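Only one protein chain is missing from this complex, and each of the others stays in its spot.
Up next is subunit A:
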Amino acid sequence: MTDATRAEVCAAAVADCFADDGEIFGSPMGTMPMLGVRLAKLTSNPDLLISDGESLFLGGVPPLGAKADVVEGWIPFRRVFDVVAYGKRHVMMGATQIDRHGNQNISAIGPFDKPKRQLLGVRGAPGNTVNNRTSYWVPKHGTRVFVDQVDVVSGVGPQRAKQAGTAATRYNDIHRIVTNLCVLDVRGAEDTLRVLSIHPGVTADEVRESTGCELEVPGDVAETRTPTMQELILIREVLDPRSLRDREVPPQ
């Protein structure tokens, strides 16, 4: 498909993050991650468990913002924490900063004692990243997001996990970082950022210029796939008829 928007390319890229997860809790934070997880459940991975983001496992796959007809389980916050430790979960979180080593920050910008800008707090990022598979969604890939070193390590990258010992590395699994420009992982040299694919219409230079730290871009880097016709119909007509996706990644 050539007429897919950038947002739709992103949705399919997010869905691909969850394709091989099997029967686990796909736990998206925010609009695009939720769209991608639901797309995965309707295509590559029907065994995924999805929630309403509040306390219910949904039997069906409702559109963004709609209520579920069928409920297949109860997942209040206390049981989310149980499932984090149990490990059968893949969370896709946001990130105000991500560094070269795949550490993420949602806590504060500047010194922790007196931040220049206080953000949410570390939330569940420390626990997520040493217990279950974790991916990140970055709607605006830029030099202030991708930095040399995050100000407050909330989500733990592989190098920091190794420094903390076996208990931290055992289940540390930073899977993918999907942005509006490309898809990355942290399996570059010495556990650093590496570009896996670049979205159609984006150049490698553009990705480098938008990244505030060193970045491994393989010479033969792939182009991110475009959604299939079936995926486009599911995105446009079933899951997101109100085009909420365009608010996160505006059409070019």
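FYI, contacts are C-beta pairs under 8 Å (C-beta built on N, C-alpha and C of every residue); 3 or more make two chains touch, one makes a residue touch a chain; residues count from 1.
Please note the rule applied: contacts and distances are computed from a predicted model.
Novice: Quick one: the chain not pictured, UniProt calls it what, "CoA-transferase subunit alpha, IpdA", "protein-glutamate methylesterase", "ABC transporter" or "Response regulator"?
Specialist: "CoA-transferase subunit alpha, IpdA"
Novice: Could you tell which one of A:I24, A:V61 or A:V152 touches the chain left off the display?
Specialist: A:V152
Novice: Of A:V122, A:A204, A:V217 or A:L244, which one is in contact with the hidden chain?
Specialist: A:V122
Novice: Looking at the full complex, which residue from A:D3, A:E54 or A:D220 touches the chain that isn't shown here?
Specialist: For the chain that is not drawn, the touching residue is A:E54.
Novice: With the missing chain put back, which residues of subunit A would touch it? List them for me.
Specialist: So the residues of subunit A touching the missing chain come out as 54-56, 76-78, 81, 84-85, 107-108, 112-127, 129-131, 152-156, 160-161, 163-168, 170-172.
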